[in-house]
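For this view, one protein chain was removed and the others were kept in their places.
Chains: A, B, C, D and E, in written order; residue numbering restarts at 1 for each.
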Amino acid sequence: MKFGILVNEGPFTHQASDSALQFVTAALKKGHEIVRVFFYHDGVNNSTKFSDPPSDDRNIVKLWSALAEEHGVELIVCVAAAMRRGINDEVLAPGFQISGLGQLVEAGINADRLVVFGD
Amino acid sequence: MKFGILVNEGPFTHQASDSALQFVTAALKKGHEIVRVFFYHDGVNNSTKFSDPPSDDRNIVKLWSALAEEHGVELIVCVAAAMRRGINDEVLAPGFQISGLGQLVEAGINADRLVVFGD
Amino acid sequence: MKMLHVVNKSPFEKSSLSSCLRVAKNDSGILLIEDGVFGALQGTSVTDEIAGRSADFKIYVLGPDLAARGLSEKPIIDGIEIIDYEGFVDLAVEHGAVNSWL
Amino acid sequence: MKMLHVVNKSPFEKSSLSSCLRVAKNDSGILLIEDGVFGALQGTSVTDEIAGRSADFKIYVLGPDLAARGLSEKPIIDGIEIIDYEGFVDLAVEHGAVNSWL
Amino acid sequence: MAEEFDDEFDGPVKRFLFVNRKAPYGTVYALESLEVVLISAAFDQDVSLVFMDDGVFQIVKDQNTDGINIKNFSRTYRALEGYDVEKLYVEKESLEARGLSEDDLLVPVEVLDSKALSELMNAQDVVISA
Partner (left out) sequence: MAEEFDDEFDGPVKRFLFVNRKAPYGTVYALESLEVVLISAAFDQDVSLVFMDDGVFQIVKDQNTDGINIKNFSRTYRALEGYDVEKLYVEKESLEARGLSEDDLLVPVEVLDSKALSELMNAQDVVISA
């Protein structure tokens, strides 16, 4: 089955991004397809390469980048939400792309299920 | 009277930073001193120079920088919270400085009142 | 010295105001800001809870936050005082400490 | 087709679960995750509200979120099923749409 | 799923429901969710909006944000009609709990009780709640 994923909160502050990572990992393990992960609202803050958490904790940005690298998962950051919050190409981590909200609506249309993680 | 201010949320997502700006402006107008504004938790996201909101809305980062410029208000961003969230000297807007949590405790000690804005 | 409690959450959505009313010492000040201003309205499902404690506290509501939400002309619970940001600063000065119920 | 409702907020702190229980169609699935897992506990101030509707819905709770909060050994409301992330994926497949009560 | 085809847009049309449960200004969700509504309409999807819980405050009349220095976006709800977004529903229970009535709202809506709302919700393909 095809899943679209929407992440509405930034890393660490809320569990949303962690839960989305767990869901995506479980879905891939079960052979499902992730058509797109879309980052909206504070979710855009998951995409900065400068995130550098303590070494004894998880690195959420790197976990997302690894999913893109290893499984080809498309990570789209909403441009309007990103501009408000200071996310642009200069800070973007590997595997993330900035694009428009149409990509979220398209994911809603093309995926069998859209699953939203947020606050 | 001496005020210390703690801002716990990023710009736009919650009204916290806006309310803090209004409070600080009103306090300065009434002749009070702002000993320090400390940005913690997602509050560190108020300090990125790359924030570029739509032109018909307020630019929260620039409003903080202007307070530092015009009134000498000290804007301190917590280093540990900033590292988690990808805020570092490469993205820091004018007027903000990155420092340790001790600066928050010091503000609590030295100010007559600590006022917290958050979610 | 009396404490100023600041509540910024909607009483319909979060339990912050109830917790504040339970724990704040009588005679404290309570200031409703941001989405907390809904707690000042007459005729809602939470009006009785707040009005029932209005003799125990001095309750204030931030006018600019009421206006933003289109509620300036709505009836407010008796005894609640509408203030502006300068009034907020004055309250912080007049009370011994400020406790934000985040 | 039945809908899966996902609630991630503490029922002690936020009204999300109450709203979900009010509006979700009977026979829907309800999955408690993150701080929403508190809603699955026996013997709390909200147990009756949730247990009283447990015949109307099929309720699930995410085990890893219970364990993180030290609640794995606590008694759970009768009829609530504990699942893991793969179970969450299965539920999303089996229901026609997923509605997250953020 | 609603796999009908539309006149102008050569793709599938799904039923998108936006459940607005948060008050405006205190958080950004109301404003940014409205942007998704407009894009969904541009993609010619079958769009419905529900206002429930504190979301009913999004469409209260006479919002004036001059005093908080935040952009007043409430007029955008009036513009939805121009994007052919005309299915606006308000939950009766939420309105009443807040002491509000239809007269307080800045756009025409259909008021539904929670039972009717649950039927509407269940008939959707994609639900985005904030």
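One rule holds in what follows: a residue touches a chain if its C-beta (ideal position, glycine included) is under 8 Å from a C-beta of that chain, and two chains touch if they have at least 3 such contacts.
As the structure is a computational prediction, the values presented were derived from the model and not from experiment.
When the whole complex is considered, the residue among A:Lys30, A:Arg58 or A:His71 that touches the unshown chain is A:Arg58. Seen from chain A, the chain kept out of the figure touches residues 12-15, 18-19, 21-22, 54, 56-58. Contact residues of chain D toward the unshown chain are 8, 10, 12-13, 34-35, 38, 41-45, 47, 63-65, 67-74, 84. Summarising the interface, chain C meets the missing chain with residues 2-3, 15, 19, 22-25, 28, 96-102.
The rule is simple: only the chains that are shown with their structure count from here on.
The distance from the centre of chain A to the centre of chain E, each centre being the mean of the chain's C-alpha atoms, comes to 25 Å. Among the residues of chain A, those in touch with two or more other chains are 8, 41, 80, 114, 116, 118.
For chain D, the set of residues touching two or more other chains reads 15, 97-98, 100, 102.
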